[in-house]
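Here it is, the structure, as C-alpha cells.
A single protein chain has been omitted; all remaining protein chains appear in their positions.
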C-alpha cells in the first residue's frame, strides 16, 4: 500500500453504473512513496476526510478487498493513519 | 484511477477478435498524475468525447469492470468528470 | 493499452513449456507513452510485422485475453494500428 | 519481488475490517531496485524486525499468497533475506 494525503474529492455524473454510490477522493501520495509527486483517484468507504493521511491499496486488491469485485476500481482508501506517526524517518 | 483528457481516437482493423466493437481513445494523463507526461489507449463505453476529462481504471479492473472479463483490455474510461472541478489544488 | 513499434523478435529455446509455440516480439513504446523510452517483449498472435505500430495489453489481460490463462505471459500485441494516424497530437 | 529494508511500522485504527489483525511495516526499497528511492507499506506475517532486509511481493500475489484473498492488500513481506548477502554486485 502507499501513503497519501486526501486533498479533494471528485464528482462524475456520467460513469460506469457499477461505480454509482461511491465517493471518489483525490489522494496525493507522499514524496517518499514515489520518485516524483503523484496524485490518484481512490474510492473511499471508510470515511476519510480531506487533510487526513491514508493507506491506499491499488490493483485488484482495491475492488476485491472492498467487496466490489465486478466494479472498475483500481485504487481504494483502506485505512486512515493514526496521527502522530512519521513514515519518512 | 487516474485523471486524463481524451485527446483522440485510434483505429485498428487487424486486432484480437474480442476487441471488435470497442472504441479506443487516446487519453493524456494529467501532469499531477505522473512524474512525467504520459498517454495511453483506453476503451470507452460511456461515450466520452474529445476534450473531456475522464477517470481511467487500469489493470484487471478495466476488463472485469466493463463486463469483458475475457478481453485483452487493461485500461478503460469509467467516468466523465463533471466540469468546473480542480484536481490540482 | 500502450502504443509501440515492433522492432524485432526474440528466440528462447529453453523456456516455460506453456510458452512453446508463441512468437516473442520486441516492442518499443512510443515516447508519448512513457516518461522515458522503454522496450518490452510481447507475444504476438495476430501477425504483426517489424516496423508496424501496435497496441500492447499488459498484465492479466495479456494471458486471459489471448486464451492462455495459465501461461506466464504479461504482455501481448492485441491490435495493429491502422496507418496514417497520429497519436501524438 | 523487490528487496527493501524495514524502517518502521504504521498504525491505523480506522481501517477496512479485513485488515484487522495485520501488522503494517514501512519498507524502503533498495536503490538498485528502482530509479529513485521509494517507500511502501507492506503487511508482515513472518515477523520481520526493523532494520532487516526483506523480499516484498506486490500485486495479487500479496493477498493470495498470504491467505487473505479477499483483503485489500497489495504488498506483503514474504521473506527475510539471510545476512551477509550482497544484491548490488
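Lettered A, B, C and D in written order, each chain numbered from 1.
Criterion: contacts are C-beta pairs under 8 Å (C-beta built on N, C-alpha and C of every residue); 3 or more make two chains touch, one makes a residue touch a chain.
From a predicted model like this one, the values you see are computed outputs, not experimental measurements.
In the complete complex, which positions of chain C touch the hidden chain?
Interface residues of chain C facing the absent chain: 7-8, 10-16, 18-19, 24, 26, 34-42, 59-60, 62-63, 69-75.
Pick out the residues on chain D that sit against the missing chain.
1-3, 30, 32-36, 46-47, 55, 57-62, 64-66, 76, 78-82, 85-89
Note that only the chains that are shown with their structure count from here on.
What's the distance between the Cα centroids of chain A and chain D, rounded to whole Å?
19
Where in chain D do residues touch at least two different other chains?
none
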